[in-house]
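Okay, here's the structure, questions in a sec.
All protein chains of the complex are present and in place, except for one that has been dropped.
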Amino acid sequence: MRRQIPLLLTFLTGVAIIIAFFIPHRPFNEVQDILIDWAIIITGFALLLGVHSLLRKHITHIQRKDSGWGFSLILTFFFIGVFVAGIISAFQYKGYSLTPGSSLYFVYDYMVIPLSATMFALLAFFIASAAYRAFRARRLNATLLLVAAVIVMLGRVPIAENAFFKFLTRFSDWFMFIPQMAAKRGIWIGIALGAFAMSLRIILGIERTYLQ
Amino acid sequence: MKERKGLIIGSVIMIAIFVLMFIKGEPSKSIMVWIAAILTLSIYSFLYKDNVFYKFAEHLFVGVSVGYSVSVVWQNAFIRRVFDPLFITRTYIVNDKFSLYLFLGIVIPTLLGLLMLSIFTKKQAWLIRIPIAFVVGSYAGMGIAPSFQANIFEQTRSTLYVTLSISASIMIVGVISTLVYFFFSKEHKGLLGKTANLGIWFIMIAFGASFGYTVMARISLLIGRMQFLLHDWLGVIK
Partner (left out) sequence: MNVLLAFLFLIQQSPDSLQSDTTKVIEVVRPAPPTDVIAMDTPNDEGESIALQWTISKDDGDGLNSVILYNVFRAPSKEGPFDYIGTVGAGRTGYDDQDVEKDKVTYYYKVKSQTKDKVESEASNVASAQSFPQWFHHGRWNYLIFGVLFTFFFAFYLSRAKVKGTKLFIRKIAGLDAVEEAVGRSTEMGKPVLFCPGIGYLYHIATIAALTILGKIAKKTAEYETRLIMPNYDPLVMTAAQEIVKQSYTEAGRPDNFNEKDIFYLTQDQFGFAAGVDGIMIREKPGAIFLQGVFYAESLILAETGHSVGAIQIAGTDRVTQLPFFISACDYTLIGEEMFAASSYLSRDPVMLGTIKGEDTSKVVIIAVIIIGTIMGILGGLNIGPFGTWFLNLVNWFTRG
């Protein structure tokens, strides 16, 4: 029973969604929107599990005074602080806690945004180091990858203005549109088929690892 | 060891440049810009090695972002979708009549969500499988049509040509050979093996091109951060 009920539920919801896709009539045309709405509520509760896991880990660190417990304290402190700021902002701005001027907006603008942007910008260094290593690999596949990368890169940023770079720009555009696209299309079609097979296996209950 | 030395010299030079700019420029008077700048530099210090500044920024980042998402979820899921419609706006009462359909539309997902908390009990922990099964089942069904449209119909249609130009031939050969590479149920030998090999060449070329295409976009991200540091914070660039 502990297995059958969940598997039956997966089957029913999956099949209901698929049937609803073909019927443009009420209530079927509403099924998808309703289920998405429900999923937002359900996953909202799931976040409580996440917070529990994170805080339990760090509060144990603090209690045991493990090495680096100070950082756990910082994490816990900022979690509580921002959460409280979010609740206060929501009350202040009648549910729209992200209104410019609210304290949650402040946190977002001066902490989340610069931290995210900086992490994202680390990619400039990492893409360089990855390219450098690809350059040293002496296998045919790596060479193909590198040659294509250099062609497109130079084509996108013409170093000099002459006939050669003009040609390279046009060539790299062609390269993106034709050979690059060809392989991507093959991969996409494969992914769609693989995902379809996987979805069917999930709906039919053949694939059930996620329900251990 | 050599790398280490280079990095130390590099960081010293960087710090010197920042100090010089600090004296020369017009540093921001906003404390928030200072916080943002210090956090930015703390993250960059990771490139040298793990250190106190990075650890601080990392733990702050995790704490802040979880606090942020909890308060957003609190508002979007609990208040706006459960608490308000149940107790304040009472959306299930239409023209003074109680609508069971609308009422269950709020209560069922709430109960399913509450089943998540069964994980904290020892005996009834299996109940968490019910909301999981529900979410996975619905999304497994929902994903199929968009994936067919974007990945099969759109891609197959775009591979059909009316003239067999060089580009068209390359496209068709590329798509087919890549698909052949993903054949799992036959051993890649003989003609099949050769086609699959051609497929992997196409894949590598495509990945290379895509890599090269992204490089500049990533460098412009770095330029964006530098602009923040030099313009917003230090005020060297106007």
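Residue numbering begins at 1 within each chain, and the chains themselves are lettered A and B in the order written.
Methods note: contacts are C-beta pairs under 8 Å (C-beta built on N, C-alpha and C of every residue); 3 or more make two chains touch, one makes a residue touch a chain.
Predicted model, so just to flag it, every value in this text is computed and none were measured.
Among the residues B:36, B:112, B:136 or B:222, only B:136 touches the chain that is left out of the figure.
Contact with the undisplayed chain is limited, among B:62, B:79 or B:111, to B:62.
Counting the whole complex, the residues of chain B in touch with the unshown chain are 43, 46, 49-50, 54-55, 57-58, 61-62, 64-66, 68-69, 119, 128, 132, 135-136, 138-140, 143-145, 148-149, 152-154, 156-157, 159-164, 168, 172, 175-176, 179-180, 182-188, 203-204, 207-208, 210-211, 214.
What chain A contributes to its contact with the hidden chain is residues 18, 21-26, 29, 39, 43, 46-51, 53-54, 56-57, 112, 115-116, 119-120, 122-123, 126-127, 129-131, 133-134, 142, 145, 184, 187-191, 193-202, 206-207, 209-212.
Going forward, only the chains that are shown with their structure count from here on.
Within the complex, the chain B residues that touch chain A are 32-33, 35-37, 39-40, 43-44, 46-47, 55-82, 84, 105, 108-110, 112-114, 116-117, 119-120, 126, 129-145, 147-148, 150-152, 155-156, 158-159, 167, 170-179, 181-182, 199-216, 218-219, 221-222, 224-225, 228.
Interface residues of chain A, counted against chain B in their complex, comprise 2, 5-7, 9-18, 21, 32, 34-52, 54, 68, 71-72, 74-83, 85-87, 89-90, 95, 97-98, 104, 106-115, 117-125, 127, 131, 141-142, 144-153, 156-157, 172, 174-193, 195-196, 198-199, 202-203, 210-211.
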